[in-house]
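Left out: one protein chain. Kept in place: all the others.
Entry: subunit A
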Amino acid sequence: MSCSNLTMWVSSKPSLSDPSSISFRSLLNPFRLPSHSSATSIPSRSSSTNPIQCGLRELRERIDSVKNTQKITEAMKLVAAAKVRRAQEAVVNGRPFSETLVEVLYNINEQLQTEDIDVPLTKVRTVKKVALVVVTGDRGLCGGFNNAIIKKAESRIAELKDLGLDYTVISVGKKGNSYFLRRPYIPVDRFLEGGSLPTAKEAQAIADDVFSLFISEEVDKVELLYTKFVSLVKSDPVIHTLLPLSPKGEICDINGNCVDAAEDELFRLTTKEGKLTVERDVVRTPTPEFSPILQFEQDPVQILDALLPLYLNSQILRALQESLASELAARMSAMSNATDNAVELKRNLSIAYNRERQAKITGEILEIVAGAEALA
């Protein structure tokens, strides 16, 4: 009874949905072994749709492994998203400091303009040697993030070579360290490692190094190469001149375009319609006049000496934070793509698996039916 039911079902199937060759061929060749039939039938069918060709067990294993990979990439994406939030909090927490600093620097500069002072950190010398501070990430799996900044460094080094200038590199971050270690022909002054979240300590370490290089006149210019965070999907590797500091509190890029440091850009991660987006606002810090009768407890030079290292630090810290935010954003989008790919692959593999399983069952039923008919 059950046999006849099955025959009905099998024979009805080709006519209903899928008049494919397998069932037909199996019908013509009823004494084929099931393993044979599946081995020959799968390529003929799958070659047109997708190129997945392997046995049932292998397929199952592949589906499982893709599933695991998808879980990992999904988790990494979420972790990166959470960390972007933390990076952004760090930037927000640092803002009162940098705002006050810029404000004070502005005012003191205005008051000092009339006096002829000589501050070593702002001294412009003829450039013979340039120090490049290259900020990279500590980990991979973040798309082209590390590559982009290293390419930028390479092209800058080539430019300096063409100009006949000497250079040295200060590498920050594990990825940059391993890159420069593999290339011993690039002179590296120091390898530093960035932490999971940049703090004043890391910035201090870089600032100390840069400071002593510049003051001892070993280098005449210090440039900072880092990745500027534009949005979750876009980040630009940029070059900023760190030293000599411009006494007006401006940040200059290599082309001499100066940005007012009082103009502060703030990025904010928000959720819009269930998706993560980034808002970036430019905040113009008002610089209120402070008391004109302000007295200097020490020499103005001493005060600037105390202020400029703070400013240098906050600049470096800012760059580290931007770089970290870009890295996390790059990882987020890379992992998001990887998850999408894994889902797609899993879907294709399950289709192939189900087809093959179906084909095998069909083959087995046909054999049973054929056997029953032969006996009858």
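Miscellaneous remarks
To be clear about the criterion, contacts are C-beta pairs under 8 Å (C-beta built on N, C-alpha and C of every residue); 3 or more make two chains touch, one makes a residue touch a chain; residues count from 1.
Going forward, contacts and distances are computed from a predicted model.
This figure omits one chain of the complex; the name its UniProt record holds, of "DNA-directed RNA polymerases I and III subunit RPAC1", "ATP synthase epsilon chain, chloroplastic", "Trafficking protein particle complex subunit" or "E2 ubiquitin-conjugating enzyme", is "ATP synthase epsilon chain, chloroplastic". Touching the missing chain, out of A:A90, A:L165, A:V188 or A:V343, is residue A:A90. Looking at subunit A, the residues touching the absent chain are 90, 93-94, 96-98, 100-101, 104, 108, 199-201, 203-204, 208, 212, 216, 290-291, 293-298, 302-303, 305-307, 309-310, 313-314, 317.
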